[in-house]
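A single protein chain has been removed from this complex, and every other one stays in its place.
We call the chains A, B and C, going by the order they appear; numbering starts again at 1 in every chain.
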Amino acid sequence: MAIIERPSAPATVPAIPSASLGALKRPVTTQHGWRSWLFTVDHKKLGIMYGATALFFFVVGGLEAVLIRLQLALPDGRVLNADLYNQMFTMHATTMVFLFVMPMVSAFANYFIPLQVGARDVAFPRINAFGFWAFLFGGIFLNLAWFLGGAADGGWFMYAPNSGPVFSPSHGVDFWALGLQITGIASLTGAVNLIVTVLNMRAPGMSLMKMPVFTWMATVVQFLLLFAMPVITVALFLLMFQRNFGATFFDVAAGADPLLWQHLFWIFGHPEVYILILPSFGIISEVLPVFSRKPLFGYPFVVFSGAAIGFVGWGVWAHHMFASGLGPVSVAVFSVATMAIAVPTGVKVVNWTMTLWGGKLQFTVAMKFAIALIVLFTVGGLSGVTHAVAPSDTQQTDTYYIVAHFHYVLFGGAIFGIFSGMYYWWPKMFGKLLSERIGNWNFWLMAIGMNLTFGPMHILGLQGQPRRMYIWTEARAGEGFFNLAFWNLVASIGSIILAVGVLFFFINVLVTARRGAQAPLDPWDARSLEWMTSNPPKEHNFDSIPTVGHLDEFFHRKYAEDHQSGEIRKVQGAEEILAEMERNKDAHIHMPSPSYWPIVLALGLPVIAFGLIYSIPVAIVGGLIVVLGCFGWAIEPSTARDEDVDPPAAPSTEVVRHG
Amino acid sequence: MAELVQEHGAQHGSTGISNIKLGMWLFLGSECLLFGGLISTYMLYRGRVGEGPTPMQVFDIPFTSVSSFVLLMSSLTMVLAVSAAAKADDRSTVLWLTVTALLGATFVGGQVYEFTAFYNEGLGFSTSLFASSFYVLTGFHGVHVTVGIIMLFALVAMVRRNRIPGSKSETVEMIGLYWHFVDIVWIVIFTLIYLIPV
Amino acid sequence: MTEQHAHEEHGMSNAGYVRIALILAAITALEVSTYYVDFGPLFMPALMVMMVVKFTMVVSYFMHLKFDKRVFSVMFYAGLFLAIFVYAAALSTFKFFIA
Partner (left out) sequence: MTSARPRPTAVNRLGSMRRRVLPALALVALAGCASNAPQDTWDPAGPNAQMIDDLQRPVFAVAGIVGLIVAAAVGWAIFRFRDRGQAIPKQTHGKPVLEITLTIIPALILAVIGVFTVRTVFDLSKTDDTEMVINVTGQQWWWEYDYPVQEEFGITQPIITSGQLVIPVGTKVMLRQTSRDVIHSYWIPRLNGKRDAVPGRVHLNRIEADEPGIYAGQCTEFCGLSHANMRMEAVALSKEDFAAWVAQQLAPYESPADGLAKEGEAVFLNQCVRCHQVNGLERADGSPAIAAPDENVVSGAAPNLSKLMSRNTFAGAMFDLLTPACRRDVWEASPADFGSKYLAGVSEDCLNQTDLRGWLRNAPEMKPMYANPALLAGTGGKYRGMPYLALTESDIEKLVAYLVTLK
């Protein structure tokens, strides 16, 4: 990628006068209106856009899941035919993983990493905007296949050669491969951006070991993305060259080995599952201490175990291939390596439990989701360990027992963490508290629904029901009342309860938006930096950049320990702290100006992708858009001129915008 | 509070490390996995020639040696350009950048010639697994070089248009990093793909 | 490479760069010579060593990693070694190194 942030000239002397370049001037900075979203480079706005888009895709993926469950509720289901069913589970997984959890993580990371490290924005704001648009266009592109002859139908790991042109003749797989390629670019740029932000832009005094755990975990995730995305990129390129340009990478007749795809996919795929879970680990490591009113137990252990998971996660991918015929030596090695990963994960579970221990627990909805995560994730993690035992995995793999495992870790882990984060941070992002009453319905229905849906899948799988079956027959369901037919039905009913539970979240959002109470400055009596500013934060995040002396800096400013009695006393509230920061506010805060080019550049990508599928000239047009975008990007002035700013940047705001 | 003004864009962060440089190195680290994957694919498939020609039949080692040498030397000119830019010597910067770009173009031209020659010898893109993986690997590398050339020319234009060498020197250095990376990938490709016989 | 005079904050003099380039050229010539001369069993290891030497020289001197902040080396070599590790492991399951 040839995108390079242009070094900014001294803010007072724009390198190129903007007025002379007409369209090339930076767009006027509007506080409101659609333009303020379309051209924004503000990490907070982008975070919200990531989140909203991700939640939309959650509903899409969830409805796909509900259709799957309806089809499987009864034997010989007739809701979907085989073809549609195969598209459904492929797109369900793709949507949930790539279009919901990953961007949802980007949403939180974008919004909160700069706040948690005490920065005013990310390192490369325009690249950040580009990442969002690339993700959005990639996601739309992926789903367009539904309307253009059928979506991808090879399962989310798209094993070769079943993904080849003969076996999957629709364009679904093409859309899938190229769509993921586009969202992959978004992930990669996001990773570079956030790592640089974390390493380079922390507030004075914030050493790495004083960073909030969410920032830590999100950073580990960015490293995983940084190194995992290129691997899937290679795989997807090979697939594309095979499908659209006559190469034979997975064509056995030409001598190819289908296991190559499996390796490439899972070298990416296993780190990917930690990409999905670690941010949620981070979130609940913030939530549990706040509502236990006590610091995270063993902070360094949580941090290092997170890093260790990220590290060891690279050495276990072949546990998805225990039945693929690797040979006993490889199987044994990967089996043992996989078990090793349970150790650092166990450290986390222990630390969370010990954080609760001896605390003063307040069961807000955020806290409930966090506590439920501990237990539900452990269930999923333990079934993971039973897969790690390779010989038993040959009984389990590709059965519903696996489906149970990954939904427990994904839904009970990643998604519960995300919901915990949403309840916790909602007042920060929108200035209003989500209703706890509706939130309780949300939580309990989701918790019950989730166990009813995925709990029985353990039984289904161990009793021999394979996954990815569009239909099941009573002949293999066993006898008695509690046979597989019964459990399938329970799972399907559970998924409806689950959907209703999720629906309550959206109701909550609507109700809150209409008539939610204004949130106090520090509603949870929180501990970390992102709370040391207004709700929602101002455009420049902090009036004055705090100097950090402690882990849990905010808490330490509010509370003091009486050394004699060991008693903890509140010495000042958030209001006082903020007032003081405002008094000492920084002069001349430079904020990046909005820009047209990220969205233009991103728009070129799906055009290229369309062209690769349908006609090369279109791809060339797309390429030209990209080149144009790069040029515009490179030569656009570094700062919007004062006259361009709407409302005119009054000197009193002391906010100057630049690149 | 003066240092806080410098929080953004390509400036140096609180650690005194350049954002953009850090970003570039991260990107290059990531590229290792991209080229690693392509190289591994090639290594796995290089012997699978089907009906088509084998590597040893098509490779023209003397020719590729020369073009490898050209690319290697372009690294030298690139580093000279970076060093000139750091000294705010615009004339030399432009000179060395241009030479680098031309050397790169020579390399790409050589690759185009090589591909044509291979094609004429019966090695089409989809002739065999060896062919596909060879073309994809070297093609990806060639695209990287081409992008580098475009960036070099853009850089030349930038340096010539507004002579603010001080602030441009980092940009020159960044493109230099990218360029050298493309070169070291070729160092690996040259040995693993061309010199080691199948 | 001991006689390099450190130049400015980091890096080296132009003469130093030229010297590095000459060494690189010499190694390349040696590499290519393996195509003409039979080095027997030394052939593979020698090629590998020469490749690694060239690689590290470019990275350390031309890309300044040797003189620059350590964090850059960490980021880059993390990617490099990770790549070597995972791909070597993957290839080994194909009996690649035996055949």
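Convention: contacts are C-beta pairs under 8 Å (C-beta built on N, C-alpha and C of every residue); 3 or more make two chains touch, one makes a residue touch a chain.
As the structure is a prediction and not an experimental result, all values here were calculated from the model.
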{"item": "Visible chains that the absent chain touches, using the contact criterion stated earlier", "value": "A"}
{"item": "Absent-chain contact - pick from A:V41, A:M96, A:A228 or A:L356", "value": "A:L356"}
{"item": "Contacting the left-out chain in the complete assembly, out of A:G298, A:P536 or A:G573", "value": "A:G298"}
{"item": "Chain not shown: contacting residue from A:W37, A:F56, A:W146 or A:Y159", "value": "A:Y159"}
{"item": "Selected residue (touches chain absent from view) among A:L63, A:V79, A:I568 or A:A634", "value": "A:I568"}
{"item": "Residues belonging to chain A that touch the chain removed from view", "value": "81-83, 86, 150, 153-155, 159, 161-162, 165-170, 252, 255-259, 292-295, 297-301, 323-325, 327-328, 331-332, 335-336, 339-340, 342-343, 346-347, 349-351, 353-354, 356-363, 371, 374-375, 378-379, 382-383, 385-386, 388-399, 458-459, 462-466, 468-472, 475-484, 559, 561, 566-568"}
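Heads up, the rule we're going with is that only the chains that are shown with their structure count from here on.
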{"item": "Selected interface, A-B versus A-C, where C-beta contact pairs are more numerous", "value": "A-B"}
{"item": "Gap in Å, rounded to a whole number, between the CA centres of chain C and chain B", "value": "15"}
{"item": "Whole-Å gap between the CA centroids of chain A and chain C", "value": "37"}
{"item": "Distance between the centres, which are taken as Cα means, of chain B and chain A, whole angstrom", "value": "32"}
{"item": "Junction residues of chain B - those touching two or more other chains", "value": "17, 22, 26, 29-31, 33, 37, 44"}
{"item": "Overlap residues in chain C, where contacts from two or more other chains coincide", "value": "71, 78-79, 82-83, 86, 90, 94"}
{"item": "Chain C-facing residues of chain B, complex", "value": "17, 21-22, 25-26, 28-33, 35-37, 39-40, 43-44, 61-62, 65, 68-69, 72-73, 75-76, 78-80, 83, 86, 176-177, 180-181, 183-184, 187-188, 190-192, 195-196"}
{"item": "Interfacial residue positions of chain C with respect to chain A in the complex", "value": "71, 78-79, 82-83, 85-86, 89-90, 92-94"}
{"item": "Residues of chain A that touch chain C when the two form their complex", "value": "199, 223, 226-227, 231, 257, 259, 263-264, 267, 314-315, 317-318, 326-327, 330"}
